[in-house]
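With one protein chain removed, the remaining protein chains of the complex are shown where they sit.
Order of writing sets the labels: A, B and C. Residues in every chain begin at 1.
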């Protein structure tokens, strides 16, 4: 079942090592088929150079395996939670990409410090709350998803306008309309984390944020009804 | 029309990913044919691995498409403005290369801190003014070009002696007698930004600038009537 | 003798340059055959691109060559000492990987600052004592091994739960049940050193350590009887 989607999710997973976003077996990508309410995700702990499309696992929105011989990613409950709560989301990526993890471990958002950021993220990429002992000892991966939705709700953020987050002490999740877009957002998040790190070192006393009007211009140049970047198929 | 120029501009664009200056579809290169007053530029938002010479777009000095089925780079009005104002410029490059963007976001020039810099840039690479809301809400890409010319005029800089700039909150533009030279200048600007960043961390209290006599020696060893670097064809 | 083990150790050594952990001829990997009490190790100072499985050297637990025409790694007495004192250890790696060496030279442990660390190391990766002049002038490589065991003993650490150390002024050693696992641990140690460096720069006043309950969760998600990461063959 969902063979085409398995191929798509396989290719999106393989884009992680190709873009230097993963070490060893870390990281995972999923994409959902909203008609059936099922999503396809990478199996847990399998080396990328051994991975095949047939290894992809089909799970339902409760994270239960529907098809597949391998265990799905241990982060599956986080993916499922985000798919349940954010119906516009079509694909999700989790990595331990090095620059984004540095911000996650430092407990600070990735600031919207330039147009490179504004082209993809319409504002700071937020940092989720550190999980409590009860959250970690309980349904840890589910509670990770809750911590993500909570920070978006509390800050009144639109997950489709800011398609990424840092989970505290942990690392980035990104998403998008599909798995391929979510991977692109993961690439951008690591690049802007790297650039912003150096900006902060160069000018530690500066307000790093671009003016709101520049954020608006760059974001809406690429997104929405008035976008004029690209070839009109975006 | 201008088929040879399309091939040249295609190759110059492909040199950007080959030299690690771009992420995803970011960046663009153009070169002008001064006889016809037309220039050739990369189409907007096309993946580098899909790009062909035939995809290049021919535009006039007002940025209007003369030939080509794809939309030209959204930065076309910036290129056109620079070609109109600086008749010696033959090629222009824009990237979001990571080290140069860090300086652009920090709002500080790239200092002439060593001979590596002096071999290519005869002085600091300046930072353009942050655009006002009126400039961003209006003809944004045109006004970006104006901010570049303005900083060169105000500081009495020769754009052929300092063939690059940082646009504030955004990133680098470089140029040269042709597209290939402009790409080389983009490579050098990112390398000296990287080196200067580390120099500034190693010795934060130092005046980073090389003495004027060393700047003169290195710059004129490679440029002008008395150059003796290379094989005399430069 | 031990031809299969030579092939295994050869492959583990070749994984060091493939993962950017070595410069020139630096670094070495060994694996022990506990039945015979012999281990196989890289020869000293041989270029990786010239290395063959037949070049591997068989030594006993006193570090004496049992088979092989080449001199074993100069670090052989350190490997031998660790194998003698820690019977669970099956493979050992030494590198001069750049980020871990920076911490070793700075004389500070690599802090357990995130889940990336907790997945592999159940606590800070400790720093061994600086060797005294007597230790360096005497059996230097043996004494290096002693300094490693000493810091684990003094801090009551389990070498199988924290499979790595920084030798002071020098660089990392990692280990595991076999050479392949030890190489993976060397990869992880360098990555977490890199990430932690940037975390410390981003947030210098923070207590870098993850809460103990998060360390427990991530470590035991991958290790021990209740592990649920991966495919159950780990």
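Just so we're on the same page, a contact is a pair of C-beta atoms (placed from the backbone, for glycine too) under 8 Å apart; a residue touches a chain by one contact, two chains touch by 3 or more.
Everything numeric in this text was worked out from a predicted model, so none of it was measured.
Novice: For the chain that does not appear here, which of the shown chains does it touch in the whole complex?
Specialist: Output: missing chain touches B, C.
Novice: Pick from C:103, C:121, C:175 or C:229: which residue touches the chain that isn't shown?
Specialist: Of the candidates C:103, C:121, C:175 or C:229, C:103 is in touch with the missing chain.
Novice: When the complex is taken as a whole, what residues of chain B touch the one chain not shown?
Specialist: 113-116, 184, 187-188, 191, 194-196, 198-199, 201-203, 206, 208, 210-211, 213-214, 217, 221, 228-232, 234
Novice: I need the residue numbers on chain C that touch the omitted chain, in ascending order.
Specialist: So the residues of chain C touching the missing chain come out as 23-26, 43-46, 70-71, 74, 96, 98-99, 101-108, 130-131, 133, 136-137, 140, 169-171, 197, 200-201.
Here is the rule we go by: only the chains that are shown with their structure count from here on.
Novice: Touching chain A and chain B alike: which chains?
Specialist: Correct list: empty, since no chain touches both.
Novice: Rotating chain A so that its CA atoms sit on those of chain C: what angle is that, to a multiple of 5 degrees?
Specialist: Going from chain A to chain C via C-alpha fit gives 90 degrees.
Novice: Where does chain C touch two or more other chains at once, residue-wise?
Specialist: Not one residue in chain C touches at least two other chains.
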